[in-house]
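In this view, the complex is presented without one of its protein chains, the others remaining in place.
In order of appearance the chains are A, B and C, and numbering begins at 1 in each one.
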C-alpha cells in the first residue's frame, strides 16, 4: 500500500534536521510545516522576505502585509526577521538555506529537476524555483511517482524544460524515498507493501535497492 | 593676491547646491562642511555608512561608534540614516551622490585624477577615493595649484598613479577655479589680483580664460 | 509642504506622478497584491499613459493591482518572475499584445540591485542549463557554471512604505519590503506612498530601511485596500492548533 499525501508530507518532514533553515515550495511542500514539532528550532524561510515564518494567523492576527511566497497570510515567530528580496535570494544563492523541499514534474537520476513549466500549457513563470533549486544546500523533491497518464516522473533525463541541473539530492513519492545516483536512483526506503517490481516499472531510470 | 585656505574652502562650499547629497574627502575638503549654512538641506554622505552627517559632537555627545570616514567623531542630523558599506558604496557607484569634493595630487585637463599615492612614499591605500572619483555625479578637486617644489599639479597628463580617469569636472586652487576641457583647462574664475600669466606659468596644460 | 518649496512631499499621487509619459519604464514594488503602491497604480490608470514597460515581480493578479493597467491596454512589456493567477496578462501575452520577459526571482532582484548600485553585470549559477541562459554568456568560475546577467533600471519606481519622513527615509512593514528598496535605487525617480508621514528625526538613523537619497517624491496615503490573495487562517490556540 503506497503512502497517502499526508504520509508523504510526514516523510518529507523527517528530512528536516534540528536548527536548519528550510524553504518549503508552494503546494504540497508547504504542508510540511504542519508536521514539524511546535517547539522546533527549525526556521522557515520564505523567499518573499521572511525568516522565522510561523503558522497561519488566527482571524485577529491576519496582516495583509505578512504573507508567504504562495501569497497566503502567515505569522512571524519570535526571532523572525524581514528583509528585501536581494538579501532573501542572497541567502538562497549564497548557500545559507540548508534545505529546500520542492514540488516536481520530473527528476532525473543525474539530479536535474524540471518543475516550472510544461510546454503548451499556460506559462506561469519560474518565480523563485530556479534560485531555490540551484542555491539550497540540499534539495528534496516531493512529487507523485508517475504522471496521471502513467508516465514516469523519475527519469534518466528530463524531457520538460529544466529548472536547474544536478541539484536534487532526494525524491519522496508515494512509493518511497529515492536518492539520485548519477546513472541510477537508489531506493533508500519503500512505502509499506510496495514491491521493488512496482517501483522499477514506474521509474524511467535504473533503480538500485539499498 | 591668491586665496587663503579658508577662501578656497569657502569657494568649494559655493559648489554645493540646495538639496544635494555631498561627500567630502578627508583633509581640506572635510572643512567645506563648516561653510555650509546651518539650516542647509544639503545632506553629507560619509562612506563608512552615514547619510545626514552633522557637525562634530559636543563633549557629552561623543559616540565612539559614530564617526566619519576620517575616523573623527561626528553627529547625525535629524533624518540621518546608517547603513552597511555595500549600500554606502552602492550610493556612490550608482550615481546617487551628487557631488564629491576631494583632495588632489594631480588633475589632468582630460579629467584624470591622481590623489591616492606617490611612488616611493609609504603606501596608505586608496580607501574610498577610487569609488568616489569614479562614481560621484560631479567631482570637484580642492588642491594647491603647484606642488611644494613648484611643479604644476594641473597637468596635461597625470604622472602619478591614477585614482580614476576622466572623472574630475572642476579644480579649485589658491589661484582660481578651473574646469577640465579635454586638451586644456578653462579658467572660470581667478582669485583677486591673480593674473593670467601667473596661472599659465603654474599650469602644466594650456589654459583658456573665459 | 509641496514640490513648490523644493521639498519632496507632494499633496497627491497625481501631483507626484506629473512626470508620467507614454513609453515609460516603471518599476513597481510589492509581491503579488501585497505591499503594492495602490494609489500610484490607480493614478497611472487615471492618466492613461500607454506603451508602458512594467518591471514588477508579478504584474498584478486576479484582475487587481497592476492588472488594471493591463485591462486598460496601457502595458506593452512586462519584466517579472511569476505570472500565474493573472488572466489578463496570460491573455495579452498569448495574443501577442504584451511581451513578457521572465526572470528567476533572485536574478530579478539582483539585476535591479545592480542597476541601482552601478554594477555593470554579474555572474549567477541560477538558470544554468535552462531557458533563462539561452543567448547569455556562460562562464565557469570556481568550478561552477554561471550565467551572465545585466542590470535593470527604470525611469520611475513606485513603492509603498509604512512610514516615511520628509527627506524620503522609509520603513516598510513586514513582507511588504520585498523589491521596493531595490527598485527605489534603480529608478531615475522614485515616488513613495507612505501610510504615515513623519518629520525628519522621527525615525532613528539605525531604523531606516531605505535612506532618503533614493526617494525623490513622498505622498502620504492613509487608506489602502490591502488586498489579501489567500486569506489562510487557523483556529485560535486552544480551539485546536493548526
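Just so it is clear, a residue touches a chain if its C-beta (ideal position, glycine included) is under 8 Å from a C-beta of that chain, and two chains touch if they have at least 3 such contacts.
These figures come from a predicted structure and were not determined experimentally.
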| item | value |
| --- | --- |
| Displayed chains contacting the withheld chain | A, B, C |
| Which residue of B:22, B:76, B:191 or B:205 touches the chain not shown here | B:76 |
| Which residue of B:92, B:109, B:141 or B:187 touches the chain not shown here | B:92 |
| Options B:100, B:134 or B:205, residue touching the unrepresented chain | B:134 |
| Residues in subunit B touching the chain absent from view | 34, 38, 46-50, 55-59, 61-67, 69-74, 76, 82-86, 88-89, 92-93, 112, 122-131, 134-135, 161-165 |
| Subunit A residues that touch the omitted chain in the full complex | 18-19, 21, 41, 43, 45, 50-52, 76-83, 86-87, 89-97, 135 |
| Missing-chain contacts mapped onto subunit C | 110, 114, 117-125, 139, 141-142, 144, 146, 150, 171-174, 177, 205-207, 209 |
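In this text, only the chains that are shown with their structure count from here on.
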| item | value |
| --- | --- |
| Neighbouring chains shared between subunit A and subunit B, ordered by label | C |
| Comparison of A-C and B-C (more C-beta pairs in contact) | A-C |
| Label of the chain whose CA centroid is most distant from the centroid of subunit C | B |
| Subunit A and subunit C: spacing of chain centres that average the CA atoms, whole Å | 28 |
| Where subunit C touches two or more other chains at once, by residue number | 113 |
| Residue numbers of subunit A (touch at least two other chains) | none |
